[in-house]
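Pasting in a structure now, in structure tokens, and then I'll have a few things to ask.
A single protein chain has been removed from this complex, and every other one stays in its place.
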Amino acid sequence: MSAVRQAVTSHPLDGSIAEWVWLIPLLPLLGALINGALVLWPRLSRGADHSLEAREAGAASSLAGTRWLTTIVGPGVLLLTFALAVAIFLAMRGAGEMLTPFIRTYASWMPAGSLVIDWGIQLDQLSMLMTLVITGVGLLIHVFSVGYMATDGGFARYFAYLNLFVCAMLVLVLGSSYAVMFVGWEGVGLASYLLIGFWFSEKANADAGKKAFIVNRIGDFGLLVAMFLLFSTTGALDFVGAHAGLAGASPAVFTTVALFLFLGCAGKSAQLPLYIWLPDAMAGPTPVSALIHAATMVTAGVYLIARAATVFAGAPAVSLFVALIGAATALFAATIALRQWDIKKVLAYSTISQLGYMFVAVGTGAYAAGVFHLVTHAFFKALLFLGAGAVIHAMHGAYHHSHQPDQDAQDLRNMGGLRKYLPVTSATMWIATLAIAGVPPLAGFFSKDEILTSVFTRAQGSTLASASLLGLPGSTVLYLIYGVGIVTALLTAVYMTRMMLLAFGGLNRTGERASAGLHDAPAIMLVPMVVLALLTLGGGWLNLPELIPLGPLHLLSSWLDPVSGEASRALGGSLHLDHSTELVLVGTAVAVALLGIAIAVMKYRSPISNKDKAVPDAGVAALLADAYRVDEGLDRTVVRPVYAFSTRVLWQGIDQNIDRAFVSGGRLLSRVAGQAHDALGGGDVGRYAWVIALGVLAVLAAFTVR
Amino acid sequence: MRDSLIALDMAPWILPVLVLWPLVGAALVRVLTSDRITPGVIDSMPTDALGRGGPDARTLTLGVLVVEAVLGVCAWILFDPDTAGWQLRADWTWLPDIGARISVGVDGVSLPMLVLTTLLMPLALLATWNQITTRMSSYGSLLLALTSGLVGVFAALDLLLFYLAWELMLIPMYFIIGIWGAAGRTRAAMKYVMLTMFGSLLMLAAIAALYVLGGSTSFHLDDLLRVSMSLDTQLWLFGAFFLAFAIKSALVPFHTWLPDAQFEAPVIGAVILGLKVGTYALLRFAIPLFPAAVMHDTVRSVVLVLSVIAIVWGALVAVVQPDLRRVLSYSSISHLGFIMLGCFALTQQSVEGAVMIMVNHGITTSALFLLAGFLRERSGTDRLDAFGGLARVVPLFAVMLTLSMLSTIGLPGTNGFIGEFLVLIGTYRTEPVAAIFATSGVVFASVYALRAVQRLLFSTLDTKANGGMRDLHGRQLAVMGVFAVAMLWLGLAPQPFLRRMELASGALVERVRGAEYAKTQVQPSGAVVIGAAGPSTAAGVTP
Partner (left out) sequence: MMLADALIVSAILFSIGVVGVLTRRNAIILFMCVELMLNAVNLSFVVFAKMHGVGGHVFVIMVMTIAAAEAAVGLAIVISVFRHFGAVDLQNLKLLRR
């Protein structure tokens, strides 16, 4: 059916290289299959060995033999995919103005009555951009991983999962309907689950994976309900058809769909209150955190809101709500990040906080700004995580060689002065830190500034400003969000500088024996970091504001205009600030960033003691260090009561009693029968005879009377 | 392929043969083999050793089942997806005095179940090859009689014949649980039989009543469908049928026999108990026979609420079960809620989804019970706390368990998703509130599934004995491979199934809801929106 629809209108990309777009998700899948086969193949032939050691040794030797293949296939498929994505991107640039998406359906998936769901790919400006980010950053992280995981026994398994993740992520962004997108949506959840629990022998890691999956499922619940509502309203689930079908729907439909969609986004993108899984997800290998839990998967929520911009544009109150939740998350996570000692935890909360910014952007209808921040964040946060990976790699190696494996390689209190030992890592991470803090002219400055500016702009005279959220006028909410954004920017600068100073500045706290073993990562890990640092330096040029005309302006905004421009204008109008106001806003943002850096430098100049000798935090600091003890609270108020309820009430209480009721019902029946028997004489044959005789008489009488 | 089968003129006799062949096989196995087996033979494995002095009961049984499976596939090929109504019919006089006939036929709802059954039986037997080693002649013949009953249930169009097949299913199962089961088998088997018997007697009474109401001339479904009944009559008779099928399919609150029976039964028994005959019968007989009762408000609300309770209840109780088998049983109870929901929401999507779940459940839960069986075969237990870190030791087992569990919780790309999604999306159109509550089941499902996966496969490998555990190999690996392919195939490309179900489920919905409703199916109906008063206008999107 869709094929017919396409045939009618010709598309500029018809017959171009874009016809090969189906290869984009399939290539990583192929990589995953090859790597998976490399893992399982030796096991297939070695099932008969009885001792675990023999089996593992056999498998390990066989894996060592095929390691080169994994090294080629793992990043190789990403390289091919990236090349193909670039080629398609160039074709799109060359094809000129492309107002409608390029859609190809390959097979019917779930046809049932009026429900039509096809395996289809939708290529438009947004999915193209996402594909480039996923494959580009993904390629760099794959290359980094070759070095990072070099000595790990699960090398092939790691790449199998990682390729699987990329495949699912590409399905997510390329799917032409909500249902196909949902395949990718859950697929990335699965890959994330497997990768968080990659070192599954540690119970905590496996638990973290489980938690991530379950919390994400709460979000998926919302997404499913949104799909059901969309289908029952519009009769379609593909993006084009469903969004077109919503055209005449009542505001209540828009509101409900948008709310449930947002629940899904909040789960995947770790927004309040569903953020709880992301800090735990740091249990996975660090490149995984860089790829999945910073650059790509967690931004899927932002992608979905931009994709469903039509829906959110029809529900201004929900959009305000999204922005408000985003702001609250940004501030909340930033405060926690102030007091974390684990380098990855700092970055995790920082990611949650930055995702909050993106939700502020897409919530206020500044979809291009949100996606812009998504892209720049992918650059600098991936870089930060890879840097952290290089640091942990070095620390771990140092502790390992000095035979202190029980020392914490991720604790900032055990680092210090690493600049001397890891100069490249230090330099690249500083670039990323300045970017995330919002120091011009780095990428983060431009994207964050655009978000804050657009919030401020929309606070007056836009649809959003005149909407209201729970009785609060929209413009008040927007000013509040702007204020929160500024405060968060300050905190961001503080905690990031703190992290960098603790890790790289001051004196070394690793311990004398270990510090001798500290050294920078091998080239295969450093090259991706350098590339990302360059992208962080130049990322701002993707979308320059008019205020800073250092090159072509608004590249990204105009690129995304056919996808989300209309919705963006519907919510925010096409208002422009006058130059002086804008200058003040930019000035404020830069001033706040510099102030934050200054505060951190003042506070963390003095040397601190290492982890073993550290004084435990107290008061507010302890509360922040424990992330407001939300996990413990949830455990006490939700998890344990539900378990207890299931065990005590449902299972042991009701289920087993239903069972007992059946059994004792039977027993009761026999007892009553027995008592009746007793009453009739209980074993005295004479009395039986009487009963029989009387019975016969009664029967006779009954017949006679009648 | 299809043409050559038609040329063989297979269509008129394939179903009777499918029903009777296992019975013939059962007799063959009983006559040709004996329960007495030279001691010592079993311990040292061997099929060739058993071959001495007559055929081996297991091999013979397997042979009969393989023939049955081939015939099942032929039936699948012969079925024409674009024709409505019964196909592959056969109709013989049976008891002319009362008008009972031997009448068999399939449509898009029964065909997938029937073919699934014929394919599942040999696979299950093969996978549990060495798990049953005593009285194998009886075992084989009971298994074959059971197969005959199952196929009969799915093929019967005459209610008396259906009842016969229904009871034929019960007795062999009683013996299979009672003889080859675990320690508590007697009690579990007793409970199973008592409850099911109670239900079937009610059903028999209802069948008799229906027969009399229809003029005492025929037990045939097509004839009985024409009987007109008052609402009260429909309610009473529907109640009897519903109770019978609800007990058989273990709907909350009649579910407590299932975990016990599946726990005590031998693996193959648990697998067969997982086949959703109860809900099939509900969809085939109870729902179309009593449309007014099904559409009655109270009945609908009671069933829908029970379904939602079953979904959540099953999942929550599964979360706290100590053994893998009980986790699986309770997950079945949760799935059953989805099936009931789909059957009673009565939209094209929900009914197709319900049948899909029945099929999926037969695949996925069977795979999981077989895996639990492998675990017990290797270490004598499937208590979750007896294991940990198995992924290191038995990676192939781990892959299969993870895949099957993901299918159970409906991960997109696996078969589980198709059924759940269709049921929920279809249910939402008519019963949005029930659908929303039911959707919350996906969250709880992930909790029990991942908990089990986690406890078994991840964490540290704690016991030395588990370290020497053998991975899947040979026969077991092959069977599991088939299941894996089926799960992914049905998840990625279910349209061969959906296409065959389309007409039959459409006809069912139309029969119950009336032709008026069927028309509205073409144009999407107005959605019910939380907090919205007026229905939205549907845009003109052609289906």
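Order of writing sets the chain letters: A and B. Residues in each chain are counted from 1.
Going forward, a contact is a pair of C-beta atoms (placed from the backbone, for glycine too) under 8 Å apart; a residue touches a chain by one contact, two chains touch by 3 or more.
Computed from a predicted model, the values in this text were never measured in an experiment.
The shown chains contacted by the absent chain are A, with contact judged over the whole complex.
By the touch definition given at the top, chain A reaches the unshown chain through residues 682-686, 689-690, 693.
The rule is simple: only the chains that are shown with their structure count from here on.
Chain A and chain B have Cα centroids separated by 37 Å. Interface residues of chain A, counted against chain B in their complex, comprise 1, 39-40, 43-44, 47-48, 50-52, 55-56, 107-116, 179, 182-183, 185-187, 190, 193, 197, 200-203, 206-207, 210, 213-214, 217-218, 220-221, 224-225, 227-229, 231-236, 241, 244-250, 252-253, 255-256, 642-643, 645-647, 650-651, 655-656, 658-659, 662, 666.
By the touch rule above, chain B contacts chain A in their complex via residues 191, 194-195, 253, 255-256, 260, 313, 316-317, 319-321, 347-349, 352-353, 389, 391-393, 395-396, 399, 406, 411-413, 418, 421-422, 424-426, 428-429, 432, 435-436, 439-440, 442-443, 446-447, 450-451, 454, 457-461, 467-468, 470-473, 477, 492-495, 498-499, 502, 506, 521-534, 536-539, 541-543.
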